[in-house]
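Take a look at the following structure, please.
What you see is the complex with one protein chain gone and the rest in place.
Labels run A, B and C following the written order; every chain starts at residue 1.
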Amino acid sequence: MDLATILQVLDTTVRLATPLLFACLAGLFSERAGIVDIGLEGKMLAAAFLSAAIAAVTGSVWIGLSAGIVGALSMSAIHGLASITFRGNQLISGVAINFLAQGLTVVIAQSWFNQGGRTPALAGGARFHSITLPGAEALREVPVLGPIYYELISGHSILVYVALLCVPLSWWVLQRTRFGLRLRAVGENPAAVDTAGVSVERLRYAAVMICGVLTGFAGAYLATGLQAGFVRDMTAGRGYIALAALIFAKWRPWAALWATLLFGFLQALSLRPDVLEGVLRIDVSSQLLDALPYILTVVILAGFVGRAIPPRAGGEPYVKER
Amino acid sequence: MADAAPAIELKGISKSFGPVQANKDISFKVMPGTIHGIIGENGAGKSTLMSILYGFYKADAGEITIHGTPIDITDSQTAIRAGIGMVFQHFKLVPNFTVLENVVLGAEDSGLLRPSLARARRELKALAEEYELNVDPDAVVEDIGVGMQQRVEILKALYRQADILILDEPTGVLTPAEADHLFRILGNLKDQGKTVILITHKLREIMEATDAVSVMRRGEMIETVTTAGTNPTELAELMVGRTVLLQVDKTPATPGAPVLQVSDLKVEHDGVARVKGVSFEVRAGEILGIAGVAGNGQSELLEVLGGYRPATGRATVNGVDLPLSGRGADGRSRRDAGIAHVPEDRQSEGLVMEFAAWENVGFGYHHTDRYSRGTLMDHAALKADCAAKMERFDVRPPNPNLLAKNFSGGNQQKIVVAREMECDPDLLLVGQPTRGVDIGAIEFIHQQIVALRDAGKAVLLVSVELDEILSLSDRVAVMFDGRIMGERQASETNERELGLLMAGITDTDAPHSEAEIEANLARRSASAEKEA
Amino acid sequence: MQKMPQWADVLLIPLVSLILAAFFSAVVILAIGENPWEALKIMVEGALGSTYGWGYTLYYATNFIFTGLAVAVANHAKMFNIGGEGQAVMGGLGVALVCLYIPFPHWTLALLAAAATAAVFGAAWAAIPALLQAKRGSHIVITTIMFNFIAASLLNYFLIGPLKADGMEPATARFPEAARLPTFQDMFSSPDNPLFRGAPANVAFFVAILACIAVWLLIWRSRLGYEIRSFGWSEPAARYAGISPVRIIMLTMLISGGLAGMMAINNVMGEAERLVLNSAEGAGFIGIAVALMGRSHPLGVFLAAVLFGFLYQGGAELSLWTGIPRDMVVVIQALVILFTGALDNMVRMPLERVFSTLRRAPKPDSKSTTARTAE
Partner (left out) sequence: EPAIIYDLGGKFDKSFNESAFNGASRWAEETGESFAEVELQSEAQREQALRRFAEQGLNPIVTTGFSFASVLEQVAPDYPDTTFMIVDSVVDQPNVRSVVFDEHTGSYLVGVMAAMASESHTVGFVGGMDIPLIRKFACGYAQGVKATDPEAEVLANMVGTTPAAWADPVRGSELAQAQISQGADVIFAAAGASGIGVLQTVADEGVMGIGVDSNQNYLHPDNMLTSMVKRVDNSVYDAFSAGESLEPGVVTMGISDEGVGAAIDEYNEGRVTDEMRTALDEARAGIEDGSIEVHDYASDETCDAISF
């Protein structure tokens, strides 16, 4: 296997990992605050649709991105209302949001654009294009490092870099700020936060809203970065994979980066039967190929990752008076 | 001082939880610069009243006046600003945070943590010196003992410049040494002009530490008296509404054949030796008390004998070997071998809190013919049995259908004790039988344990309450750092001697200073941490 | 601690929640220019207005009962089994193998054998995640998600390979006549009184009801159920009582997977009479909603499953006779889940207040403090 192939696989890894990373960090904020979120999929889908729809209408991807975030935020608001204000079951609320987004996006897309639940294809300023980092062209010819910089590091859409930046930022917010301290506390023992004179509800809403913003990025990246428009169900289970990555990462930002990169890498591998066959020297059927990332995940999980202990107050509404 | 405005004045406070009225029209005053005790049975409404004062619950009716100013306490923030601090019965700490993080939580100076943490570190040092409240600011809360956790709670309040400090059953989980230390701290606080409210079930503490005491019963405030003008017997009567025996009444033991024999038992957990080879025996018709500061291996010992922690070494019951690991080392086999077990933690181990009382009454024995027919459970038998046990053990309310979590602590404990004693065991393991339980229930539980002994059963009692150990046991063994430091006849020893053994000092006849004891204890916790 | 009468809790609240869901659905239907009142009429008429409608409603309900029970049983041990989908797929594989390769003299035998095999296949598919959870602490949520994907690939492998029948379609051959389960039409219809015409509801519905009863017995009456529930509420307590966590996790997940697998006797054996790709069609996920809405109680699961059966069949009629797109049906389902499942406190809280002011009456004696009993 040559460097170019490796770089190509890693390049795919980065692209496929990016939406997972956004969604994983989104889930991280929510779950660290004690709100379990299996509705990541739905929020991403809502954001993917709205970002593409508004970008198509306005021609500006930035307005589209904002709209996507608003879409995910409104799903978050429903989740917050159900699980914080009305202390409902967070899992049911998540399931409902997934269905709601799945149905509503297509119904609205059809009534707006009449293109079979798709948005028009985006072009020009209505989508994110890959950007070339400074010096990439110049360094391209440098052996080994040149191609790595040019192919792998440079040449992604801006949202990829935003996602990568979100990792240290999330870590910093969680570990180094007052807000992060309180947020982590509210996911472990909300009563401690409450008796310290801080509103549990406000904190949890804030977390759920951050989750909305990040899933907004995830969805917008799918529809306006990776793709040039929205297609029904285009998240294709990535919300669930992000959830798995979150557990894998034991709810920590840096680990989330590695976990999503790993998932991205496994998926990238499954796109390259030629590479696999070259390395393994066996014929892989398309079914095995398709299942491979999932099988490897289970193997890695069982073999190398220990018990994952979720935030203690996760999934439970905060109720003082029973 | 008498004519100063009361630090706290409550007027007509009422609070219901659904149909349960926890506080009924309560009015009372606390004078500034005093330590004010509150006593009452389990479920009398003490915690609820204090939680209202702290803004955790909102009262349905009533007024609160702090230092003469009426204020509307809507949340804990208001209470904190009014200078109120509270240490809850169940600590409100974030277990995986450090001490420092717990202290600054909610009282940070700015958006960034570092400066807040730095300031807190300085202040903590100052407070530690001022009030003898030493804690390692960088220790993670779940790794430190309950005594330390409590200091963290107190530090939290002081860091927020509390002027009125409420402590809800602070000594329930403390060793005598820790409790003494706490009362010295409270004394210091009082000397600084602060006001302290102390809820406790221990009348001795009320008598020693408080200036005035209020008695609650069934949601009502019965009376407030000055401590100097009352005595324990009177208080107990006010509280329970009948005369209570404050001393265990028992005859000398007549030990028979050895029932439990343990030799060279060792326990390791996460690579740390917790029990380092203990040997002892318990005979039929005697109570062996195991004393020791919490965390010296007693809990692990009980769990091993109870069947849910692996160990090496040897243990026999009536001459039959108990498997200590692998197959057969489980709670069920232990019960089949005639061992009953009242665990230290009734809420997470002894009971399933979401089960009704009748379901809990067969817990652990659910596989026996008594409670199951074939693969099905015999609900009728369980319910009948539960009703009978509730009657015999005076569980209140005697309603088998009530969920375990809806009983008060004392009554929960009675359910566990009833279950474990009524199955006619050869050996009873008891851990912390009266933690957080009111005096009426303590009296009752102690009587039951003694009755079991008198019926010729062997009892192994683990407790951090020296009082309890001394009054209940026939023989006392003291554990320190995973080893038994010495064994004494209960009638021939005293608190001082046991206290020295608990600190790992075996030459109990020589004089020892308090500093030396503390140093020894500190060394042990330091070495334990290093091992971990 | 009852804050309101039982009937209000089990009837009034779901009713009000459903009305809210219907209201918001109506808003969306209006927004896309259709008539909500007509839509409601078609749904109710189409799903409940005839034996034919019931025949479809109960057919779907049967699927959801199995997957709902599967999730519910696991819930009692605090295991979140998201893998019902994959387990149902594998159950289908088991049913297909049995029906295709064993010649049965009578459908009763075929049903018994198929049900058993489906259960074994479903259980086997749950066994690996269960074992990994019990022994390695691998989170059951991840592993069951992964196993859903793996099952789909495996099914694809069999259906375009070893089990594929002639023709373009990746599907098995039709099962032999002897493995055909009687439908409601076969059972209840007579020439002069045609009932359930063409509807796919079949004897599997009664198996599902039996499964509800069996699960009720298991959870609330059996010793194993007692152990499962105590383990679910408190693992330390279970250890103290000598209940082995490994054993409980394994047994619970095997039972759960078995139930999910048994769904195949309804959709694969009873309806399609052959195995097709994607045979579970998301019923495993609907099962999550059904179990949660049914509060993990078999009766609740049954009712929630029938509600979803109604939504599916009513939705199908909507698609057939109006211009309302099928995605609108998904929206309606979402709103029902949202209001009856997640937002039910929004209805409960004000109603509780109404009831407590209504009977600010005498002493809260021991009777009124009687909390819910274990059932």
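Here, a contact is a pair of C-beta atoms (placed from the backbone, for glycine too) under 8 Å apart; a residue touches a chain by one contact, two chains touch by 3 or more.
Just so it is clear, the structure is predicted and the values come from calculations on it, not from any experiment.
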Checklist outcome for this item: Among displayed chains, the one left out touches A, C
Checklist outcome for this item: Contact with the hidden chain, among C:56, C:125, C:216 or C:339, goes to C:56
Checklist outcome for this item: Of C:163, C:289, C:316 or C:347, the residue touching the omitted chain is C:316
Item to check | Touching residue (missing chain; options C:274, C:297 or C:348) | outcome: C:274
Checklist outcome for this item: Contacts from chain C to the absent chain lie at residues 56, 59-60, 149, 152-153, 156-157, 160, 164, 167-171, 174, 198, 200, 267, 271-272, 274, 276-279, 281, 312, 315-316, 319-320, 325-326, 329
Item to check | chain A residues that touch the omitted chain in the full complex | outcome: 4-5, 8, 11-12, 15-16, 19, 110, 115-118, 121, 222, 226-229, 231-234, 236-237, 267-268, 271-274, 283, 285-287, 290-291
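Everything below uses one rule, namely that only the chains that are shown with their structure count from here on.
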Checklist entry - Can you give the whole-Å distance between the Cα centres of chain A and chain B? => result 46
Item to check | Contacts with two or more other chains, residues of chain A listed in rising order | outcome: 322
Next on the checklist: Using the touch definition from the top, which residues of chain C touch two or more other chains?
Outcome noted: 1
Item to check | Sites on chain C touched by chain A in the complex | outcome: 1, 28, 31-33, 80, 82, 128, 132, 136-139, 141-143, 145-147, 149-150, 152-154, 156-157, 285, 288-289, 292-293, 325, 327-335, 337-338, 341-346, 349
Item to check | In the complex with chain B, residue positions of chain C that touch it | outcome: 1-3, 217, 221-227, 229-230, 233-234, 236-237, 239-244, 356, 364, 366, 368-374
Next on the checklist: Residue numbers of chain B touching chain A in their complex, please.
Outcome noted: 17, 54, 56-57, 75-77, 79-80, 86, 88, 92-97, 101-102, 104-108, 110-114, 116, 156, 405
